[in-house]
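Removed from the display is one protein chain of the complex; every other protein chain stays in position.
And then subunit A:
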Amino acid sequence: MRRTGTAIGVGLLAASLLTACGGGAGDGKTRIAVGLFGNFGYQQLFEEYEKAHPDIDITDRTASYSDHHKNLAAHLATNNGAADIEAVDSGYINQFKATPDRFVELGDSLKDRWLEWKWEASLSKDGKQIGYGTDIGGLAICYRRDLLEAAGLPADRDAVSALWPDWESFMAKGREFQAKAPAGTKWFDGGPSLLNAIVGQAPTGYYNREDKIVVGDNPDIKKGWDLVAQGVADGLSAGLLYSTPPWNTGFKQGQFATVICPAWQMAKIKDQAPETAGKWDLAAVPGGGGNWGGSYLTVPKQGKNTDKAVELAAWLTAPEQQARVFASNNLLPSTKKALSEESVGRYQDPFFNNAPVGAVFTAAARALKPQYQGPKAGDVQTELGNAMQRVEQGKQGAQESWDQFVADVKKLEG
């Protein structure tokens, strides 16, 4: 009796192993794996694509931002394990485009789809295109109407935008707000994210065009640094680091009244704090323009079905699909046609008190003067964020932390 039981168990195990391995070949479909981070809003598009292409089966793997990019690096290095399509954020694209032979070259037949700077940002030094642009960041400020009202500030979006033509007045209003703010509420979420936005507006960022790190000598950045550090010293910052669980909790608990809103940020707020629907609104960013983030879809060469993967990547980033992802997930299109689409331009979002999200962001995208990103821009951004966090945590004074930051980025070039 016991022996038959064992035999059946072993048989079942063997059978399940066989089916697990053999399932792929059985139905004759081409499987395409798509590696993503965060929410790209592709779920519905995948289903639709599978319906239109019965021979394709799409699976998606989603990881966190850091994990995704580090896994991708490991998979490219070992030439094994990468998905057929891999998303790459603008913070990492420079590192990956330094080794274009790891990716399928996409050619320039679709070049005219995208904004020129978006297309150029993923070109390798020898002119090979490794990624189709998905979204761009753009900049705006998301703010809590109820909290601003509670502190005696106007809540109407045009009046709010008029409160802060530049960052100096943004900070000045913050001091006014803080004097009467509800307990436990600060003016902005954290220094590093605010500083990122200011950096994103400067004509030159971390690098000059010769790939030399100039951030230490860049007067625009230092001015922004001093401004934000002063804001932190004045107690305007909730001291939360973006993309962390405490920051997510901060949305739910109303720990801050304003937050920098690249277009992708809006989906994060909706995901993190659905119960705050209607309390949010969208205003213009001080200083105008600027960009933060945005991604690309790349096709690693090691994949088995690179042709079909390229086809799918091209479809996913086509203007029609970008327009739909904007409507569902507020990811701002990077193609010219989608940006001029009426459905995009007229889009209003009920979560943000029917703010004219489309109009704000398409205007932001057009005003955007792209900033050159050098090879280690992501690392410089990390160091700058750490430096501001040291000030926020009270570990160092503003000048001391800045000096350490300048020394730290020197090492990146070595």
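FYI, a contact is a pair of C-beta atoms (placed from the backbone, for glycine too) under 8 Å apart; a residue touches a chain by one contact, two chains touch by 3 or more; residues count from 1.
Here, contacts and distances are computed from a predicted model.
S.K.: Please identify the absent chain by the protein name in its UniProt record; candidates are "Sugar ABC transporter permease", "Protocatechuate 3,4-dioxygenase subunit beta", "Copper metallochaperone" or "Carbon-monoxide dehydrogenase large subunit".
M.R.: "Sugar ABC transporter permease"
S.K.: Give the residue, chosen from A:D135, A:D281 or A:D379, that touches the chain omitted from the document.
M.R.: Per the contact definition at the top, the residue touching the missing chain is A:D379.
S.K.: Considering the complete complex, identify which of A:T249, A:S343 or A:Q399 is in touch with the unshown chain.
M.R.: Of all options in A:T249, A:S343 or A:Q399, contact with the hidden chain holds for A:T249.
S.K.: Could you please point out the subunit A residues that touch the chain left off the display?
M.R.: Counting over the whole complex, subunit A touches the hidden chain at residues 64-66, 70, 73-74, 76-77, 91, 95-96, 98-99, 102, 239, 241-247, 249-250, 253, 255, 376, 379, 381-382, 385-387, 389-390, 393-396, 412.
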